[in-house]
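What follows is an incomplete set of chains from the complex, kept in their original frame.
In order of appearance the chains are A and B, and numbering begins at 1 in each one.
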Amino acid sequence: MSLAGSMLQSSPTQPHINKAALEACITACFDCTQTCTSCADACLAEQQREMLLRCIRLDLDCADICDTTGKLLSRQVAFDSTLARVMLQTCALACRICGAECEQHGRRGMEHCRICAEACRRCEEACNQLLAVLVV
Amino acid sequence: MSLAGSMLQSSPTQPHINKAALEACITACFDCTQTCTSCADACLAEQQREMLLRCIRLDLDCADICDTTGKLLSRQVAFDSTLARVMLQTCALACRICGAECEQHGRRGMEHCRICAEACRRCEEACNQLLAVLVV
């Protein structure tokens, strides 16, 4: 079990939603925060920076949004499903837009963009899977 | 002019949207981040903490969401209106829910909740006013 999973297990407030989907989403959000922060920095160091401007910007936004989503989902006290739902939708969108941008550069050989695109895809999927089981 | 306004003015990337609405929204987001962080802490110190659990939790979420929104709006390079729109909607919702909770406690004499409710209302309004002029 992941650290996030052990923390959910040991909280006095048990989530009303599927714990496995919640755990996976929290982990994917923090992974994506790290990857997007790294990718913005790696893009900044590339020669073709002009071409990577949009990627850097989306990486910075996506890192902030995933960070906030990971923290919101880590809180179980007085969980507000309506707020969680819109935050998850925003996070899925950020990951979709950022992942698509990274994927293009990944295909042209930028390995950091390829890895980041994968992390964005996994986070987008994890958000969508949690949305599917989230009862509002 | 606010600091956020001067920074917008001096950026090589001029926003396509109303600069006054953007400036007001950035300032309101960072104000609300501070106020919600303080309010969570003040609620934690109150005697009636049981009653304030939901307020503390929403304060923490709202602080994170306003922080992320303020940063996203501070970036003008490759501005993505679709992502900005959903983030602003999420922020307006967080401020509405958190502001409503704080307002209740403010009416019962908790001054920190009353001030925080006002900051949430201002931020919600600033988000909605920016949404009204944001062309996607």
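As a working rule, a residue touches a chain if its C-beta (ideal position, glycine included) is under 8 Å from a C-beta of that chain, and two chains touch if they have at least 3 such contacts.
Being a predicted model, the structure only gives us computed values, none of them experimental.
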Whole-complex copies, counting every chain including the 2 in place: 4
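The rule we apply is simple: only the chains that are shown with their structure count from here on.
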Centroid distance [mean C-alpha coordinates] between chain B and chain A, Å: 21
Chain A-touching residues of chain B, taken from the complex the two chains share: 53-54, 56-58, 60-61, 64-65, 67-68, 71-72, 75, 77-80, 82-83, 86-87, 89-90, 93-94, 97
